[in-house]
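One protein chain is absent from this view; the other protein chains keep their places.
Right, chain A next:
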Amino acid sequence: MAERPEDLNLPNAVITRIIKEALPDGVNVSKEARRAISQAASVFVLYATSCANNFAMKAKRKTLNAGDVMSAMEEMEFERFMQPLREALEAYKKGQKGKKEASEQKKKDKEKKSDVEENDKNKDEEEEEEEHMDEEAEAENEVEDEEVEN
């Protein structure tokens, strides 16, 4: 392997934090124990990856997907992780989708800005005279159609 040993380790500070948060307050963790847990975590990644990869290969896929990892957890008898993992994945997907939509929305907002200003003007007029409503609605639709074409 071309990787240096330290590259395959996880950052000590983060591992320590996770351990401390999992244990009751005030519990000490020896340096040796911390190092051992860190190593165990790396081995866990390897084991889970190898397991998940078997499922992917069986399905003749070259890319490991979420289902493979879930199957691996079951295989490794870590069913207790599966529900929290499913929930975490949903939140993650929502977060990713939100990010994507946010950047797309920014683009739309720029275009819509001029339209909103017009609509506000129109709304005020609508309240006073309903006759004009249809006309303005048509105008609105025209503008929206233009957007769709873009």
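Some notes on this structure:
Quick note on the criterion: a residue touches a chain if its C-beta (ideal position, glycine included) is under 8 Å from a C-beta of that chain, and two chains touch if they have at least 3 such contacts; residues count from 1.
By our rule, contacts and distances are computed from a predicted model.
Between the listed names "Aminotransferase class I/classII large domain-containing protein", "Cysteine desulfurase", "Chromatin accessibility complex protein 1" or "Centromere protein L", the UniProt record for the complex's undisplayed chain reads "Chromatin accessibility complex protein 1". Mapped onto chain A, the footprint of the missing chain covers residues 1, 3, 7-8, 10-11, 14-23, 25-30, 32-33, 36-37, 39-50, 52-53, 57, 62-66, 68-70, 73, 76-78, 80-81, 84-85, 87-89, 91-93, 95-96.
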